[in-house]
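Yeah, one chain of the complex is gone here, protein chain that is, but the others are all in their spots.
And then subunit A:
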Amino acid sequence: MIQHHLIYHYTSYDEGVTYYEPNPQAAYYLVRSGKILEFIQERLGSYAATVMSTIMFLGHAQISHLETLPELRPGQSRVNGINGDSPGEESNGTANEHEVGDPGGQSALLHPTLKALASHGYLIRVRDAQFQSYADNALDAERAIKSRPDVKQMKGKRLEETVLDGTLSMLREKLDGDLTRGLMHNGLPRGAKRRPGNGSGNASNQDARVDYDMEDEDEEENEWSDDDMGGDTTPMESGIVVRVNYEKLDVALRNRRFLDLAEMHSSPATVQVYECLLRRIEYQTKQCRDSVEIPREGEEGEQYSVAVALSAVTEEVDPQLDLAGSIGPMEIPQPVNKRGKRPLDDVGVNGNSHQESDAPSRTYEIDQHLSLLSQPPYNLTSKRVVSGIITWTVEFRHLARKLRHLELERIIEARYGDVALRVIRVLHAKGKLDEKRLQEISLLPFKDLRQVLASMQSGGFVDLQEVPRDAQRQPSRTIYLWFYDPDRIRNSILEDTYKAMSRCMQRLRFERTRLKEFLEKTERSDVKGNEERYLSPAELTLLGQWRSKEALLLGEITRLDEMVAVMRDY
């Protein structure tokens, strides 16, 4: 369990007694592993996903240990192991691959892959302090600071402040396992370079993915051999112990959610531009938020992400994505004056001019896409002009909040219908309202309104506040205000989601016991892998049904996890 970071342990110096404490967060992340692997595969290829899953399986692992693992070695690679050399011989390996251009040479990919993972921040180095709970670490650090001679002389408020600052910086230092330093290439992680060469195919077109997976691999290697030329051949230090950096992965997964959000209302080209921006930001974002707890609604400050210069985004956007620009008229937001409505001064002119000449302002086009995203209702981006340079940022807190509200609204709509959704949105926008005002704004008949409010109240989604107008508190002299508290509802829904997840798992176990004997048969070592030979047709269909059932339940758990992520982690 310690290996998997499932429990913290702490041995006090004075007593020599060791205390243990569970780490529920780490335990929870085990659920998310499937999604993470899928993400890694999409981003960095299937081999990276294999590496990642191995590390996940081990909890944390030393690089040298990874080198010896059979599943990461060439012999295990599916096609053919041309490269039987030890993975240490980097240049040799890559050279080989370069000639053969065959995914078989994956073994030599271990180090570049690890580097890619590390430079993206998906892997971090394990530090001693990570095995102890945060509170223990804080106490330790505090003690250390306090015992410093210069601190000892301080008093009162100054002492507190110094201790607090010192503790924080010390903690940061001790817990920091950042491996990205030195691995970034002009602000870009390794392996990320292959993006632009990757054609327009990305997550949005699923079917294309299979096709280019092969060539993908090729390109990857080419890129890396380029890197090798650049003198970046040194393998990862074999002594380093690495683990999965879930915080960073949350950032990446959150970005994916934003993309989904953008996809709902924008054209694919716009979404791609957005993806590029988010990716740029992701490289520089370590975690989803600064505080451990999600701040209460309304108390959360607006907090902008790192600003990314428009030119950088332009660089990132696939040059072949010109369907977004001038080539395919299906994808671009047409310049206004095309419609003959009203020419929008220079904007329209600009748009028009490069309709004709085609070449110049790709940057402008991308800017247009981003501006489109910055519009309500979601305000997915926001523009900043810093000393004359146009930059784009993403307001993460605001968007995370939007995501949370969206999840809640979905639940409300599914349970109580669209009338309820309207009422909730009115209450959310206006705060506390009495029935009459609520009716005026929502334009609903009293009967419906009361019905829906009552059912939502019993479901705990809205609440009633009584404001007596005099001391007697007579019902007739009392104002009743309806309100909707997203924070509280988020918490209760979060608990419900946990419960629903566990129910799904329990049901899965139960389903398994129902088919226990049959499943045991299929899992026998002689049957496994040879199902067609040993099982009757009826049994085969049963097996198929079981597998899809299992897949469905597991899939549902992942879907629920997505909600947990939105409501707790983003």
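Here, a contact is a pair of C-beta atoms (placed from the backbone, for glycine too) under 8 Å apart; a residue touches a chain by one contact, two chains touch by 3 or more; residues count from 1.
We take it that contacts and distances are computed from a predicted model.
Colleague: Out of "Ribosomal RNA-processing protein 44", "Ribosome production factor 2 homolog", "DNA-directed RNA polymerase III subunit RPC6" or "Dynactin subunit 5", what name does the UniProt record list for the absent chain?
Modeller: Checked against "Ribosomal RNA-processing protein 44", "Ribosome production factor 2 homolog", "DNA-directed RNA polymerase III subunit RPC6" or "Dynactin subunit 5": the hidden chain maps to "DNA-directed RNA polymerase III subunit RPC6".
Colleague: Using the definition of touch stated at the top, determine which of A:E38, A:E237 or A:D496 touches the missing chain.
Modeller: A:D496
Colleague: Considering the whole complex, which of A:D150, A:D418, A:D470 or A:E523 touches the chain not shown?
Modeller: Within the whole complex, the residue contacting the unshown chain is A:D418.
Colleague: Touching the left-out chain: which of A:Y20, A:F57 or A:F446?
Modeller: A:F446
Colleague: On subunit A, where is the contact patch with the chain that was removed from view?
Modeller: Counting over the whole complex, subunit A touches the hidden chain at residues 264-267, 329-336, 338-342, 344, 347, 351, 368, 371-372, 374-377, 406-407, 409-411, 413-415, 418, 421-422, 425-426, 429, 436, 439-446, 493, 496-497, 499-500, 503-504, 506-507, 510, 545, 548-549, 552-553, 556, 558-563.
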